[in-house]
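Below, a portion of the complex is reproduced, with chain positions unchanged.
Letters A and B mark the chains as written, and numbering starts fresh at 1 in each.
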Amino acid sequence: MIGPENLPESHRKLSILRNAEPGFTTYYTGENAEDLAHLRSCSVLLKPGFGHLAPEGVNVVETPRPQVAFYRLSKGFEEDYLPFHSLEQKAGAWIHPEAQIHPSASIGTGCVIGPCRIGPSVKIGPNCTIYAKSVISNGVEISAGSVIGASGMMWAWDGQHKVFLSQLGSVRIEAECNIGSNVTIVRGNANEETVIGKGSCIAHGSMIGHGCQIGPQNHLANSVALGGSVSSGAGCFFGSGSVVSPSTTLTNEVVLGAGAVLTSSATRSGIYLGLPAKWKSELAERMSGIPKWK
Amino acid sequence: MIGPENLPESHRKLSILRNAEPGFTTYYTGENAEDLAHLRSCSVLLKPGFGHLAPEGVNVVETPRPQVAFYRLSKGFEEDYLPFHSLEQKAGAWIHPEAQIHPSASIGTGCVIGPCRIGPSVKIGPNCTIYAKSVISNGVEISAGSVIGASGMMWAWDGQHKVFLSQLGSVRIEAECNIGSNVTIVRGNANEETVIGKGSCIAHGSMIGHGCQIGPQNHLANSVALGGSVSSGAGCFFGSGSVVSPSTTLTNEVVLGAGAVLTSSATRSGIYLGLPAKWKSELAERMSGIPKWK
């Protein structure tokens, strides 16, 4: 088993492949050198015999199952994202002493706030939970009972046993977003942020998977379900109860109808309907309540 | 920009068009005089040159974009629906001193209760949030973690900027309703109630949009998503995970199958299935667990 002690001391931080900057350790199970071309001064776990895929100067650790090895390795980097015993009660909320909360922000009664950053004029409703490392930017509003920065559930089989990937990332909600009640935004994976782009709205009951990259001025109606690593452009609109499969990409100004299920990437702007959702028409000017990104 | 000071002193309350009684101010972007025929002794924002649409005695304010002007105007009428600093802790819940709670009602531990009205024999589970102006009638039960009276998300573009409509309405839950856990019921818009009709059930995880008018003895199974302004007759049944598009109307005794997505109004009683949901069959007597309204 590979532990932190098997890594160069200067590479003892974990990252998903895409974000692996110098100083991080990542893994790769494929066989295509291009996928690793961006790596510099870092470590990568690779299948035996594939060390040549890595660019020069990258430290290679060969191991039969790089994914399982990386997942096991992540356990050694786990942190407590809500250390209950450190919380202090303030005006009906429970707040970690290292939370950075702007004096103009308002924190709802019954909230539980980890060591996160909360910007000016933020308003957080009652009974919300904010896990560590979350960044809630200027002017964001969050309604009651929502959860920011919960852990995703990524795991792999190691024979008969499940190995979980410890979720080491964070959530960043950009300025002026509006988050409804009973919403969950799951945090990113290693060295990864889940991002909600500037000015986006996420209505009540919507669920955002780990590592999603939501563009600016998106609008998610109620009960939308995004799988992990969904990525959207500017001005997308997700109708009530719509669903997007993991790792799906939406270009700018994609509109998903109510209950539509997008299972493959939407590369053309316009309205998508059905299960699986298909492109149906251009976005007409007259549609109201829908972001028009200019 | 139009502010409250531009309105007659006796019209300084906002309303959606449908509910605009004497003394209110509303707006209209259309060109059909019939839509305004019900107005009396109130103010209406209209497009330039359309003042003649309003009945006599109605005060007309002409403005290039009545919707945007009304949304901006709403900001001046905003109220705090959960003034945290006024809440008082009582037996593990946080309660506003102006909340009217019947002595026979039971309020769960961890609840946050704004200045609302809670009737006899109401039972509210733990960790719920009840925003201001909500009316919870006789015998209603609400399970853990639900949110009543959250704000909806209505907005319009003003050039590059979003303008939000401040949500000034309320929620009324009629007698003997049964609301599950992790449910959100969004409050109405200006001078508008979201209504849950007498004896209706809303199971766990269902999300009810702003201004919905749910009839008596409806049954919503778990994870139902209703967009804003959905209206249903008596005895409707919504299967697990079903979805209804905004502003859709259902007549009496409409049954939506599990996962069905209703995108246009259902004018005939019976069973609707699919995406988009279509009428499939009459409602058979033998169906169990489904309200039979007589």
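Worth pointing out:
Assume a contact is a pair of C-beta atoms (placed from the backbone, for glycine too) under 8 Å apart; a residue touches a chain by one contact, two chains touch by 3 or more.
In this text, all values refer to a predicted model and were calculated from it rather than measured experimentally.
Each protein chain is a copy of one sequence, and the assembly as a whole in this entry counts 3 such copies (shown in place: 2).
What we mean here is this: only the chains that are shown with their structure count from here on.
With centres set at the average Cα position, the gap from chain A to chain B is 32 Å.
Of all residues in chain A, only 91-92, 106-110, 125-127, 143-145, 176, 178, 180-182, 199, 201, 203-205, 217, 219, 221-223, 239-241, 257-260, 274-275, 288-289, 291-292, 294 touch chain B in the complex they form.
Only residues 82, 84-85, 87, 89, 94, 110, 112, 127, 129, 131, 145-147, 150-157, 160, 162, 164, 182-184, 186, 205, 207, 209, 223, 225-227, 241, 243-246, 259, 261, 263, 275 of chain B touch chain A when the two sit together in their complex.
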